[in-house]
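One structure is given here, and the rest of the page talks about it.
One chain of protein is taken out of this complex; the other chains stay put.
So, subunit A:
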């Protein structure tokens, strides 16, 4: 069974992002970039499935600039067998990525796509769902436990107030939540080996996908600063402030 794992290169979770002064986006020049943590969990899950003998091949995919190769190498250091880069400098929105992944699914024929539930940069939480819809495959999002057997996936997912377990027939799209696993530290021999694993580069054109953005970003701004607290004299004043100033009740 082949598993496809999309991985996204994002600003490292330790970096405090800054909005560009012209409000067009976030400044990512020379900030540390890493693999989206949810995608790292997805790679780890796929590699564990391979180690358990369930999967036979794990293919990591990344869409974006050439530097995404580093992200693919990181996935291969965890244990992915090979990488595919869809090389483009264009702004990629979730729908475009889902279409690129659809083209790759048709090309590669995986039995499962395991991806992060969302990327920590735009927090869109759409790509997995869109891909499932485009492919006409079942989907299980926010997975906290995954078992694949006999052409079926059993996925436990975290929902409000508890856990829900779904059974889906493969091929399917599974998106990973934080508690699915704890990704391993790549070993030194695997880091060295990752350099030698095959990495193919494709382009959106070659896959016949139009990645032109469908959404326009009007402006990006920092969240408003929290104003200082205020001491109230009594409950009546508190109620008054909550009603008329904070307008929360």
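The rule is simple: a contact is a pair of C-beta atoms (placed from the backbone, for glycine too) under 8 Å apart; a residue touches a chain by one contact, two chains touch by 3 or more; residues count from 1.
One rule holds in what follows: contacts and distances are computed from a predicted model.
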> Can you pick, from "HlyD family efflux transporter periplasmic adaptor subunit", "Iron complex transport system ATP-binding protein", "Sarcosine oxidase subunit gamma" or "3-methylmercaptopropionyl-CoA dehydrogenase", the UniProt name of the chain not shown?
Replying inline: "3-methylmercaptopropionyl-CoA dehydrogenase"
> Where the complex has a chain not shown, which of A:192, A:206, A:220 or A:242 is the residue touching it?
Replying inline: A:192
> Among A:73, A:102, A:117 or A:197, which residue is in touch with the absent chain?
Replying inline: A:73
>> For subunit A, which positions touch the chain that isn't shown here?
In response: 14, 29-30, 32, 70, 73-74, 77, 185-192, 194-195
